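For chain A:
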Amino acid sequence: MPDSILKVSNIEKSFGALKASDGISLDLVPGEIHALIGPNGAGKSTLIKQIAGGLKPDAGSVQFLGHEITGMSTAQRARLGLGRTFQISALAMGFTVLENAVLGAVGQSGSVFRFFKPAMKDAALLARARSALDRVNLRDYENVVTSELSHGQRRQLEVAVALTLAPKAFLMDEPMAGMGGEGSKTLTNFLQELKHEAPILLVEHDMDAVFACADRISVLVYGKIIATGSVEEIRAHPEVRVAYLGEEDAA
Partner candidate 1 sequence: MLRERYINILILAGLVLIPAYAYFAEEPFTITLATRAVIFALAGVGLNLALGQGGLVSFGHAAYFGMGGYAMGILASHAQNYEPIMEVPFLIEGTNSMPVIWLVAIVMSALLALVIGALSLRTSGVYFIMVTLAFGQMFYYFTISWPAYGGEDGLSIYVRNQFPGLNTLDPIQFFGICFVILLAVLFLVDRINKSPFGLALNGAHQQEERALTVGINVYRVRLVAFVISGAITGLAGALFADLNRFVSPTMFSWQISGEIMIFIILGGVARLFGPVAGAALYIVLEHFLGGLSEYWFIYLGAILLFVVLFAKGGIIGGLSKKETGRAG
Partner candidate 2 sequence: MISTKAMQTLRMLGAASAVALAMASGAVADGHGGKVKIGLITTLTGGGAALGVDIRDGFLLGIKQAGNEGIEVVVEDDQRKPDIAVQLADKMIQSEKVDIMTGIVWSNLALAVAPAATAQGKFYISPNAGPAQLAGKGCHENYFNVAWQNDGPHEAAGAHAKELGFKNPFILAPNYPAGKDALTGFKRTYAGDLAGELYTKLGQTDYAAEIAQIRASDADGIFFFLPGGMGISFLKQYADSGIDLPVVGPAFSFDQTILGAVGEAALGIHNTAQWSPDLDNAASKAFVESFKAEYGRIPSIYAQQAFDTANLIVSAAAKADVKDTDAFREALRAADFVSTRGDFKFGSNQHPIQDFYVREVIKDGDVFTNKIIGVALEDRQDVYAAECKL
C-alpha cells in the first residue's frame, strides 16, 4: 500500500460523559475515495472537525502529508492543501459565482494582505478561479449571484472553490445531499476522475452513491470505527449489517 496522505491515529474526544471519538484511526491513500459512513449521532461531524480544524482532540494525532497538524488552525490546514466542502453550502451568498471562486484563489495564493490591486482584475487569480469553474461546468454562470443558484449548482460551486486550492486531499461532507439522481450520478463520475488528482475522504449518507464510487469504506458507530474495507467486505461484514445496514433496512 502506498504511503497515506492523511493519517488519523487514535483520536479521542469527549463532551462530558459522551465519548464522541473513541480511539479512531483511519487513513487516506493516493488515488482513492475513502468513504466514512455511520448512523446519525455516530460522531461523524466531530471527527470531521478534528480533521479539518476547529476542534482539538483530547488525545491522538492527525497527520497530513507527513506534517503533524493536530494543533493547527483551519486556515493553516487549508494552506497545506486540505480542500473541504460542506454539508450545507458554505458560500458567500452575496458574492457572484466568480467572486466565490476568486476568494478561494486569494486564499490559495496567500495574497490576502494586498490592499490596492482589485482582486477581480488580477489575471492570475481569475485564471485559477475560472479553470476551477470550468471543471464543474459553472463557467457560464460566473456572473450570477450565488444566492440565485440552484441547490445542485451550489454543490458544484462548493467543489469548485475547494478546487481553487489545488488541494492534496479532499474532505467532502455529504456532497450528494439533496441532489437528484441525475446530479448525483454526474457528481459521482466527476469524483471518480478527481480522486486521481487528490484522494477524497467522503462522508456520505447516500448508500447507493457510496457503494457506487468508494474504493474503501469505514463504518463509524458510537465514536468507534467498527470496520474498514472494500465495498464487498463491508456489505458482508456481520457487525456492520447489524449496527448500520440493519437499521437502514428497517428504516
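Keep in mind how these were chosen: all candidates are chains of the complex that A comes from, given by their letters.
Things worth noting here:
In the analysis below, a contact is a pair of C-beta atoms (placed from the backbone, for glycine too) under 8 Å apart; a residue touches a chain by one contact, two chains touch by 3 or more; residues count from 1.
Everything quoted here is computed from the prediction, not taken from an experiment.
Listed candidates 1 or 2 all sit in this complex, but the one touching chain A is 1. Across the interface of their complex, candidate 1 is touched by residues 52-54, 73-76, 78-79, 83-84, 86, 90-96, 99-100, 102-104, 106-120, 122, 125, 161-162, 164-165 of chain A.
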